[in-house]
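Every protein chain but one is kept in place in this view of the complex.
Up next is subunit A:
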Amino acid sequence: MTDATSAGAAPRPARSSSILEQDARTRKRNAAESRFKMYGIAAIGIGIFFLCVLLFAIVRNGIPAFTQTFITAEIALPGDRLDKTGNRDPEEMAKVSTFGYKPVIVDGLVRALEDAGIEIPFEDKADVEKMISAAAPAQVRDTVLANPELVGQTVEFRFLASSRVDGYEKGRVTRGDLARDKNLDAEHLDVVDAMKDAGMLERTFNWDFIFGADASESRPEQAGIGVAMLGSFFMMLVVLALALPIGVAASIYLEEFAPKNRWTDLIEVNISNLAAVPSIVFGILGLAVFIQIAHLPQSAPLVGGLVLTLMTLPTVIISTRASLKAVPPSIRDAALGVGASKMQSTFHHVLPLAMPGILTGTIIGLAQALGETAPLLLIGMVGYIASNYPDGVVSGFMDPNSAMPAQIYEWAKRADPAYYERAWGGIIILLCFLMTMNIIAIILRRRFERRW
């Protein structure tokens, strides 16, 4: 017995190497692995770096858009100029245009400056109007027409400062810049500084940027993104109402019911192709089909929504099919095995399990549609159009409007740097919406998945 054991052990080679020390091959392998990890970390680092730069740039450039400089002044509203007949008849008073109000404001402002002991350094005192927004006359006129009894009194008004003054307050405009600028002179800035000391001028948060309407090219200080936001909202309603049911129905049919043959293969390939079609193609398709053939109103959120639906459908279909595919076939067998019909098996068992994926896909698709600009340009949902709130739900769908990304594009296109700042601000709002949608997608996913 002992012989046998020793005989068996003898031919076995001596211990080849110790596992306590690494041989050359292992070292090489480990080096390769740690090199690869380094590449990965570097790649992630670069990604995070660019993300940070992007966020920093957006916040830095966009935050000023949320505040605005205002000038407060008491303005005398002389009856002889604003209501010549003297009987306070709003219809008569409406004959005085904003041009008639301009001198009233200039006089009031000059008086206010003198009262505050601020010296006006320029020859033509009417130049004070350069410091306030071109929207001021309309503001006073609207107030007076709404309250005719104010005529003859002295009323305190809070005017938007002109975009140059606002830019100076925000550090965007310097005295050096004004040498080449006919909209404002360096002397005005002395007055601005003095007004600030006297408490007539202040920079505060500007809700009108978030909720207001777009303004003309010459009044950037007045422009807001609110109406375009509504336009986006109505478009998203259209997309949600169409893309979700159509997309889910199409996916369920293709995934659960359709026979697998050449035709369904063809459809499948084409849906994937559709997802890769540039969005501007959908825009021109929408222009041709919905506006030129179907004669739907131009620039309407309804048409925008239809175009974006075309764009979102492939996304919804692809993600829905993926989540249906992910439901284990054994669940379908189980349902069929107890005598459920195909439809019962699909709707009672498969669809609920696929729901988180479907919802996530839909919300991601909606978020894509929300940020889409190019197709909207082609159907005219851009430009100085979003200047009025829609009157109701129907008008919300049918009246010309813009959308947030199109509004941002429009602002970025305008010459005035004040608009450039608003474009960044608009991007912050758009990103907030997108982030909210993504968070909702995550929450929905968690909620539905936590059931088991």
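Methods note: a residue touches a chain if its C-beta (ideal position, glycine included) is under 8 Å from a C-beta of that chain, and two chains touch if they have at least 3 such contacts; residues count from 1.
By our rule, contacts and distances are computed from a predicted model.
Only one of "MoaD/ThiS family protein", "FeS cluster assembly protein SufB", "Sulfite reductase (NADPH) hemoprotein beta-component" or "Phosphate import ATP-binding protein PstB" fits the UniProt record of the hidden chain, and that name is "Phosphate import ATP-binding protein PstB".
Among the residues A:L336, A:A374 or A:A412, only A:L336 touches the chain that is left out of the figure.
In the full complex, subunit A touches the omitted chain through residues 259-261, 328, 330-341, 344, 348-349, 353, 451-452.
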